[in-house]
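Here it is, the structure in full.
Yeah, one chain of the complex is gone here, protein chain that is, but the others are all in their spots.
Each chain gets a letter, A and B, in the order it is written, and its residues are counted from 1.
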Amino acid sequence: MVPLTWYLILAAFMFSSGLFATLGRRNAIAVLMGIELMLNAANINLIAFWRYGVAPTENLDGQIFALFVIAVAAAEVAIGLALVISVYRNRRTVHLDDLDILKG
Amino acid sequence: MPELPFPLPPLPTVSQVVFLMIAVLAVLGSLAVVLARNLFHSALGLVAAFFGAAGVYIVAEAEFIGVSQVLVYVGAISTLIAFAIMLTRGMMFGATSPRNRQSGTAAIITVLTFVVLMALTRGIPWPHAGEPIVDGQLIIAGLGHAFVNEYVVPFVLLAMLLLVALAGAIVVARDRK
Partner (left out) sequence: MNWSDAVIQFQYDLGAPQELSWLVEGITYFVGALILATASLTLALLLIWITRKVISRIQDRIGPNRLGPYGLFQTVADAMKLLSKEDIKPTSSDTVSYAIAPVLAVLGVLMSLAVIPFGAGLIGADLSVGVLYLVALGSIGIMAALMAGWGSNNKYALLAGFRVVAQLLSYEIPMVLAMLAPVLLVGTMSMQGLANAQSLYLGPINLGLGWFIFVLPGAFLIYMIAALAESEQTPFDLLEAESELIAGFHIEYSGMKFAMFFLAQFLNSFFLGAIAVSLFLGGWQGPFAGQVPLLGPIYFLAKTFFVYVVIQWIKGTFPRVRVDQMMQFAWKVLVPSVLTLLLAQMIIMKLPLPMWLNAIFVLVANIVVVVVVLNVLGNYFKREQVRSKRAFEPTSLIGTMQPVHPSSGD
């Protein structure tokens, strides 16, 4: 069997990459991709802790939360991309550095 | 030889080898998301990372989640992202860097996060093996049961959220002219 630590390390790596994409990428779509990566990392942890928890056949909370995360991520990405396309239509850019009209 | 944060087993078993292969795919995918200059290649890396996550779920014997992951993430979310990239593709190329002004700070924060997370996984006696799962059918039945019993309110709310998101996405993205 795979040690639980391996799952945690993989999830930590994916979370960190997602974090960097969210904080450091210029393109709004890349930022959304980073958020998806972070959600996936969280899901890997949820599944891993479900698998290594007590009585995995009865305690399904980890799987249920993972399913909720998947569904919410789908909703989030639909709205996020709609916003990106709307912004692109109005401002002709999706670079977050250029979207600064609220700056005083 | 430096001490590893986890004890290496002497000989990897088959599932460990499979996990390592999947993990390499996921890691390369997430690196492509972060580093690729071409945004479409980032999206392909994202797909690889999604497949990696699905493989990890299947290694962890959560087949239902793994298959749902492929269905939702690869089938719907990646497609949406690829569509958005193509619709805004004027922004894809050009002389500008793919990273923004705060990317230096972001890199420091990211590395710090990774280090802290790694430090947290050390020193805790994590279990090396879960209880064996005999019948995978029971899990699916249990999931269905949970969704219409103790989790029925979140489930209905989730359905409403998806409906609202669907309508909202159409309203936001529609061309009003």
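Convention: a contact is a pair of C-beta atoms (placed from the backbone, for glycine too) under 8 Å apart; a residue touches a chain by one contact, two chains touch by 3 or more.
Because the structure is predicted, anything quoted here is derived from the model rather than measured.
Peer 1: According to the contact rule at the top, which chains on display are touched by the left-out chain?
Peer 2: Looking at the complete complex, the unshown chain comes into contact with B.
Peer 1: Tell me which of B:V74, B:A146 or B:L162 is the one touching the absent chain.
Peer 2: Residue touching the absent chain, from the options given: B:V74.
Peer 1: Mind listing the chain B residues that contact the chain we can't see here?
Peer 2: 13-14, 38, 40-41, 44, 47, 63-64, 67-68, 70-71, 74-76, 78-79, 82-83, 86, 135-137, 139-140
One rule holds in what follows: only the chains that are shown with their structure count from here on.
Peer 1: Between chain A and chain B, tell me the centre distance in angstrom, where each centre is the average of that chain's C-alpha atoms.
Peer 2: Taking the mean C-alpha position of each chain, the two centres sit 7 Å apart.
Peer 1: Quick one: in the complex, what on chain B touches chain A?
Peer 2: These residues of chain B touch chain A: 5-6, 9, 13, 15-16, 19, 23, 26-27, 30-31, 33-34, 39, 42-43, 46, 49-50, 53, 56-57, 59-62, 64-65, 68-69, 72-73, 76-77, 80-81, 83-85, 87-88, 90-91, 96-103, 105-107, 109-111, 113-114, 117-118, 121, 126-131, 133-135, 138-139, 142-143, 146-147, 151, 154, 158, 161-162, 164-166, 168-170, 172-173, 175.
Peer 1: Which residues of chain A touch chain B in their complex?
Peer 2: Touch residues, chain A against chain B: 1-10, 12-21, 23-27, 29-30, 32-34, 36-37, 40, 43-44, 47-48, 50-58, 60, 63-64, 66-68, 70-79, 81-86, 88-89, 92-97.
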